[in-house]
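The complex appears here minus one protein chain, its other protein chains still in place.
Each chain gets a letter, A and B, in the order it is written, and its residues are counted from 1.
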Amino acid sequence: MNKTTMFYGAMLVVALVAPFVGYPLFLMKLLCFALFACAFNLLIGFTGLLSFGHAMFFGSAAYACAHAAKVWGWTPEVAILFGTACSAVIGAIVGTLAVRRQGIYFAMITLALSQMIYFFCVQAPFTYAEDGIQSVPRNKLLGLIDLKSDLHMYFFVLAIFVGGFALIHRIIHSPFGQVLKSIRENEARALSLGYDVDRYKLVAFILSAGLAGMAGATKTLALGLATLTDVTWQMSGEVVLMTLLGGMGTIVGPVVGAGVIVAMQNYLSGFGSWVTIIMGATFVVCVLAFRRGIVGEFEYRILKRRNGGH
Amino acid sequence: MSLHRTPAAVPRRFLREAVRRLACAAAVLPLAWAAPAQASLSDGVLKIGVLTDMSGPYSDFVGKGAVIAARMAIDDFGGRMFGKDIVLVEADHLSKADVGKNVAQRWFDVEKVDAAFELNNSSVALAVTALGRDRNRITVVTGAASSRITNEDCAPATSLHWVYDTHSLANVVGKAIVRIGGKRWFFLTADYAFGHSLERDTSNVVRAAGGTVVGGVRHPLDVGDFSSFLLQAQASKADIVALANAGTDTVNSIKSATEFGIPKKQRLVTLLLGISAVHALGLPAAQDLYMAEGWYWDTNDETRAFGRRFAALHNGRMPNAIHTGVYSSVSHYLKAVRTAGTDDTAKVMKAMHAAPVNDVFTKNGRIREDGLMQHDVYLFQVKKPAESKAPWDYLKLVETVKGEDAFQPLSQTRCPALLAKGRA
Partner (left out) sequence: MSEIFGVPVQALMGQLTIGLVNGCFYALLSLGLAVIFGMLNIVNFAHGALYMVGAFFSWMLLNYAGVNYWYSLILAPLGVAAIGVVIERTMLKWLYQLDHLYGLLLTFGLALVTEGVFRHYYGSSGQPYDLPEVFRGPIDLGFMMLPKYRAWVVVASLLVCFATWYVIEKTKLGAYLRAGTENPKLVQAFGINVPLMITLTYAFGVGLAGFAGVMAAPVYLVAPTMGSSIIIVVFAVVVIGGMGSIMGSIVTGLGLGLIEGLTKVYYPEASTTVVFVIMAIVLMVRPAGLFGKEK
């Protein structure tokens, strides 16, 4: 436990120093996607539900937040909360439908419903379809601190990320989280123990949707735009890949996975059409040979060595 | 290349052309002499970026070809500016606005790129235009068609829009078709902002020119099968079936239209279709279609020579209007830097505005106050398979529409910066 605290402390120091070394905008994007992947992981890694439509939460919150900040001129924290609330509401509706089926059907239903949201976003006038909502202002935090500077914005994003991450950490280690894990391990047994499984799943789903929305809303303010890219099924696929690559069911795995994928997209943009192929191939390799993911594999090795030593 | 010119503007033009030719021929000679004595570059080197879609849905229309065109422009300029090699960087934005904006921001903030070109797909174009305004860097949009670039989201101090916008497409097609007898129109419109504005603009033009709109149907994006909508178009008995959609949607609607025999009784008009799409469709399906274009390779000796040169570098694919637009905008930018003697944004923009655009893309093009490059636009009809003599021999000219008639008059601008200036 002590080691864990030290690890998180070290990570926090790195995050605090990072903007002075790296490029703040890229780091903000990374943090947002990391939070998105963590939210997704709450569902797949700790509840065993594979949602193939998480882009709908990410994207709709992005649009809601952009609209609130740009058209209504809301302050950033309220705009983000509004985006989060919107995605949680959508999450409640989608979740109610989706938890009625299990496993693969669950994946297909979420995918189909997210496609429906995508079509809605194309047609709805306030999203400006393929133009997207552009030049979204960051406004003043609490009406006081101007977030125009990338450095200010970075620390705001970092605060949101840390908050979201801590919340997820708390959920996982709470009694509620334990029930979720037991559902993942054996749904029938959890049911027979008297847990209202569907209700637990639904709550987990809403939490995950809300947090994914929070990530999307924050990304919108950080980058200043909300576009259709955020709601496409490819985006849903990307977050699955981030989590799979980093390690499903590990706490920091999604953060690592998101880092790898976002960096890949930014710095390999010279690869052109190969990016999709590389992503697909990563999927295949992960599933066939690397199912624990980067962090999962790491933890497994350490655990094995420790057990072997004794 | 030929020296064929309209007589009116020969002397100045000739001189200009002669200078350019000298520059081309003297690629090895340092061009610093031609520049004013105090010529300098802020960071010692002129760096331009081509940011485009190389893997997404528009990669065939822009993509690698845009980079090739920019490279050609630099080579023709002599490759050097004030004695230093001009640097060209390229990036793929994967058709994602956030990736595009991130790359452009890195270019402007860290890599000292002086100007960004192409920027296809309107979400990327708008994002990078806004960024250019913020960072005081020149951005030139060629591939995106949204008229917001020079209206609601304009940045007249830093941004240019080169090839076309939805307004000019609607205008050219509407005016020219009504003139040649297409009076009763039916619209097949993509049900989102882009399609709506295309339909609205075109209907206004059609009505103003004396035509009528007898009906229309709105289809969602990516609907796949268009036959059902085309049956409705057929039932409307309109003369003209206008396709206010883009990309695969247009291509699929044309395919189904041919299958249902629509071109036999009614005429099919596309509002946005490049020659690359005609190539994808094949002449049997695309024949007789009307389309508006800013440029076509088989127009005169100069364009043909440019087309062949480009094709030799691009797997035999002829350039489309966007590719040539990139060539034209990069050339114009380089000339302006030389004239201004600096890469300072305001001075270069001033020089770009001052000089007419005279190159393989257009003659006597003019950059307006709102950043729009105004030039002649053409209405073409796709040839029948029997008329096509060679690969890429696809279009025949129907009408030439003068720049001032094609584009939205400056008096109707919705650009806030210009409106504010007007009021002041």
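Just so it is clear, a contact is a pair of C-beta atoms (placed from the backbone, for glycine too) under 8 Å apart; a residue touches a chain by one contact, two chains touch by 3 or more.
Small disclaimer: the values here were computed from a predicted structure and weren't measured.
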item: Sole contact to the chain not displayed, among B:225, B:301, B:387 or B:404; value: B:225
item: Option from B:213, B:277 or B:372 whose C-beta touches the chain left out; value: B:277
item: Contact footprint on chain A, counting only the chain that is left out; value: 50, 52, 97-98, 100-101, 103-105, 107-109, 111-113, 115-116, 119-120, 123, 233, 237, 240, 244, 273-277, 279-284, 286-288, 291
item: For chain B, residues in touch with the removed chain; value: 55-61, 191, 217-225, 227-229, 231-232, 235, 248, 251-252, 255-256, 259-261, 276-277, 279-282, 284-285
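Here is the rule we use: only the chains that are shown with their structure count from here on.
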item: Between chain B and chain A, distance of the C-alpha-averaged centres to the nearest whole Å; value: 38
item: Parts of chain A lying in touch with chain B, wherever the complex brings them together; value: 23, 25-26, 29, 119, 122-123, 125, 128-132, 134-135, 219, 223-225, 227-229, 265-266, 269-276
item: Chain A contact footprint on chain B (complex, rising order); value: 54-55, 59, 63-64, 90-99, 101-103, 105-106, 109-110, 121-123, 126-127, 130, 146, 148, 153, 191-194, 220-221
